[in-house]
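A protein chain is absent from this complex, but the other protein chains hold their places.
Chain naming follows the written order as A, B and C, and within any one chain the residues start at number 1.
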Amino acid sequence: MNTFGQLFRLSSFGESHGRGIGGVLDGCPPGLTVDLELIRKELSRRRPGQSALSTDRNEADEVELISGIFEGKTTGAPIAFLVRNTDMRSQDYDYLKGIFRPSHADYTYHSKYGIRDHRGGGRSSARETIARVVAGAFAKMLLNTMNISIEAFTSQIGPIVLEQQDSTLFSSELAAENPLHCPDREKAEAMMALIARVKEEQDSVGGVVSCVVRGLPVGWGEPVFGKLHARLASAILSIPACKGFEYGSGFDVSQKGSQQNDAFYFDGERINTRSNHSGGIQGGISNGQPVYFRAAFKPIASIRIPQETVDKEGAAVKIQIQGRHDPCALPRVLPVVEAMAALVLADACLMAKSKERIV
Amino acid sequence: MNTFGQLFRLSSFGESHGRGIGGVLDGCPPGLTVDLELIRKELSRRRPGQSALSTDRNEADEVELISGIFEGKTTGAPIAFLVRNTDMRSQDYDYLKGIFRPSHADYTYHSKYGIRDHRGGGRSSARETIARVVAGAFAKMLLNTMNISIEAFTSQIGPIVLEQQDSTLFSSELAAENPLHCPDREKAEAMMALIARVKEEQDSVGGVVSCVVRGLPVGWGEPVFGKLHARLASAILSIPACKGFEYGSGFDVSQKGSQQNDAFYFDGERINTRSNHSGGIQGGISNGQPVYFRAAFKPIASIRIPQETVDKEGAAVKIQIQGRHDPCALPRVLPVVEAMAALVLADACLMAKSKERIV
Amino acid sequence: MNTFGQLFRLSSFGESHGRGIGGVLDGCPPGLTVDLELIRKELSRRRPGQSALSTDRNEADEVELISGIFEGKTTGAPIAFLVRNTDMRSQDYDYLKGIFRPSHADYTYHSKYGIRDHRGGGRSSARETIARVVAGAFAKMLLNTMNISIEAFTSQIGPIVLEQQDSTLFSSELAAENPLHCPDREKAEAMMALIARVKEEQDSVGGVVSCVVRGLPVGWGEPVFGKLHARLASAILSIPACKGFEYGSGFDVSQKGSQQNDAFYFDGERINTRSNHSGGIQGGISNGQPVYFRAAFKPIASIRIPQETVDKEGAAVKIQIQGRHDPCALPRVLPVVEAMAALVLADACLMAKSKERIV
Partner (left out) sequence: MNTFGQLFRLSSFGESHGRGIGGVLDGCPPGLTVDLELIRKELSRRRPGQSALSTDRNEADEVELISGIFEGKTTGAPIAFLVRNTDMRSQDYDYLKGIFRPSHADYTYHSKYGIRDHRGGGRSSARETIARVVAGAFAKMLLNTMNISIEAFTSQIGPIVLEQQDSTLFSSELAAENPLHCPDREKAEAMMALIARVKEEQDSVGGVVSCVVRGLPVGWGEPVFGKLHARLASAILSIPACKGFEYGSGFDVSQKGSQQNDAFYFDGERINTRSNHSGGIQGGISNGQPVYFRAAFKPIASIRIPQETVDKEGAAVKIQIQGRHDPCALPRVLPVVEAMAALVLADACLMAKSKERIV
């Protein structure tokens, strides 16, 4: 299950310490102008070493576009791409060969497959998300032609939470001021200080990403098992370390129906809702209001603090995880969240087109 | 998109006020003894009119098994089933023909399809979940042969929340005492009182379902885009009114990695974890610990309190929703949550079998 | 694998001597006027007992449309339908319970599933094709709105072959004169006489269906693994007793490239080809010329002549197959061939729509 999407489909491949990470994007419509700058920008947002908040691993992450493009435009053929791994220090992982790191995929992969590329987490490494970011950039190119935008923010780090919970009210300008893309100056400072402290403690910390999609037309998403929010949840929860997803009013179930229902009104041009507890999706289908959702990311499991665990024979061992790891999934996960949302929306776009009234 | 699953696949059909609700379950392994009592029991848990907490609609919900069964056992052929609608009062919905109920799927279906069966919500009605409950019962029959159990609890109604958040510690015995299947006597009383009050007020209220799966072997779930929790999220969020999903530590990101990592140890027989913040899933694959997750359900959108809205021409209208509606998605949604989880797990079981080492 | 299609998808269910045969058609575009007469006509063409050429089993084959239709139009929701079995004589099959009929699916189903509904072939019965004919009628309704027609002819029975091999030159008028829909009066007579003789001999005979599709636009079909002819082949070869498929020049490989290449020319309005050895498909995509293909059907395996075989313990037994069986798959298979072609084309239509240039 390394393929995502129905009509706009990414097949991802590669391991952390193998030859590289890449993907094949099938179903991208023809005639789309390829924006190389966008791909580079998105990769750069995800790349380690961009700020003091992240790991020291230093990958150039240059992408090679192998197929599906002719004279600067997509042709409708599959777009294959590859980002080669360069700054690997696989020997850093030798000591882990037969050991299961706590809260990692080591034990489950070992049990499922009986063989495991232990170097840097192999296939389960978050480095795999490069494939999503590149494919997501193509999805964004498609969405851009329809003036659809996607923006992810940091809204919580450890216990530091934004008071404003409605992310459709977040200020992109304020967010642009800090590397966390957090729309609150003071909170952003505190969050960065917390991440720095946690890094010093050789520990890690979790956080929450809030994401807003603007410009969606009415009618994207499929009823029953292809609901737009269910597809978004599946996409976002496929990102390593993601533990929860909610959209619109989400887990805030304390209000009554009379308070949470979104009244419709006609503004002279189109039908709108006075509030947006529905998060822009009703019955699984976009209603033309902004879509917004939140995603929880657990503290990164790789910490340098010594931990108890077992090896594959079941013998108790103590490990101290080496290698270069982020103290927090945020902010590097922000472009990955946007990319996965973009993949879901591009797919929903093509599905909606296929369903357009013929008769 | 009315089909769910890769190998164990349900195709659902039917409308609230059409001839009936049914499904086709393809991929169910052969030789499974069909437990009719289980199907009836699950349907009965979902059926309206079982307690003072739900709507008065009174459907017998008798299921006809049409195919795929021979001499009391599954044959490997698709299992079709149908529950006919009987107690419909479609005229109750005549006044809604051109009107969009707030926070319902009326407006989005109308916009997407240009045609809409308005009677009782048509295809978007929660009555569709009958198909999931029947198919889920077959999934449970399969899981039962492996001693895997699934149990859903009510853990929140409106602002009333259980203190104990770890649902693996919930008492099934205590839960069995009340119709909400809430494992806390006092809280259950308060929740039921709240639902009764809200019903009287012609309003509605939301809640949270906690669900525990026990007995899963290590190795179910597929990496990257088929992660077990992502499939569960997609399944659960496809249930009407569901707004959020979290598993394990979920949105509780305030702790550090050193606190949340689950240490492995060998108990003499197998490898276990000392804590279970991972929620029984690591890298998208079951690790042999209990799987637990929570799902948020918004207040039912159908309330009798008068509401502002528009008709399909955009004219402002005031509506007072008639028909028979629950004041709360819980407890009737509990068997639906279990059924969707069962469908995901049965599918994961077949996927895992297909991947078993050949060489 | 009881589901066919990517976007226009049929899930088929039912057994020969179970409660009935039916299907769920998902993805049919909304707003299509349901032509009940067409469904009845197609079912009637497939129904036994329509001419002296077929079995005596007498099924009314009344279809119940269960869902997905509102006020005479499709709604975009799944269309479930059911044709109940009525004229079953299951006891006719009791003697076959543990015996494998030669060239039937008895042995392979038994080996694969370990359990088998032996009555009338169970799931492997050609009665299953009712589901295809009903779903195919919906596909035809969709194609009709675009003036696309599909017509299947009998072009060979046993050794009696039409001289004219290019089915695009067949006369529909002549074909309409005889129950085989064979466009050659004399040959049709001879074929019917042969079928009658074979029936008398309690034997069976094979034949070839030729099918022509007119009115296809340029651009349907997907490159590489979704080629239009590959989808057609897969569809047609899924019909019981089908052993071969060819399109355009097919197995006639004796000519050279200079003879078989189809020269393009512009007729003032559009680009055409002077010949059509390509069968209307180039690179897997329709080129606007008529699509034509041929399908071979083996002699029906159920014959009354005594045969040697074994039972499930491997003991040699002699059987004489009872029950009511056709001496030839043709002409009853003609509407099934058309239906499968229609399903492929409706699906290709939706796929093509989804790929339409967005930018």
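Everything below uses one rule, namely that a residue touches a chain if its C-beta (ideal position, glycine included) is under 8 Å from a C-beta of that chain, and two chains touch if they have at least 3 such contacts.
Since this is a predicted model, take the numbers as computed values, not measurements.
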Of A:L38, A:A77 or A:I319, the residue in touch with the unshown chain: A:A77
Residue of C:R40, C:R84, C:R214 or C:K227 touching the missing chain in the full complex: C:K227
Residue among C:T33, C:T86 or C:T108 that touches the chain left out of view: C:T108
Residue touching the undisplayed chain, where the options are A:N2, A:N178 or A:S210: A:N2
Residue touching the undisplayed chain, where the options are C:L162, C:M192, C:A296 or C:A339: C:A296
On subunit A, residues whose C-beta touches the chain left out of the figure: 1-3, 9, 11-15, 18-20, 22-24, 26, 30-31, 64, 66-68, 70, 73-80, 82, 112-117, 122-123
Footprint left on subunit C by the chain that the document does not show: 1-4, 12, 100, 102-105, 107-109, 111-114, 123-124, 128, 156, 158-159, 198, 201, 203-208, 218-219, 221-227, 229-231, 233-235, 237-238, 240, 243-266, 271, 273, 277-279, 282-287, 294, 296-303, 305, 307-310, 314-316, 351-352, 355, 357
Hidden partner chain, residues of subunit B it touches: 7, 27, 29-33, 76-77, 142, 145-146, 223, 349-351, 353-359
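Just so we're on the same page, only the chains that are shown with their structure count from here on.
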Between subunit B and subunit A, distance of the C-alpha-averaged centres to the nearest whole Å: 26
Length of the line joining the C-alpha centres of subunit B and subunit C, rounded to whole Å: 39
Contacts with two or more other chains, residues of subunit A listed in rising order: 223, 351, 355, 357
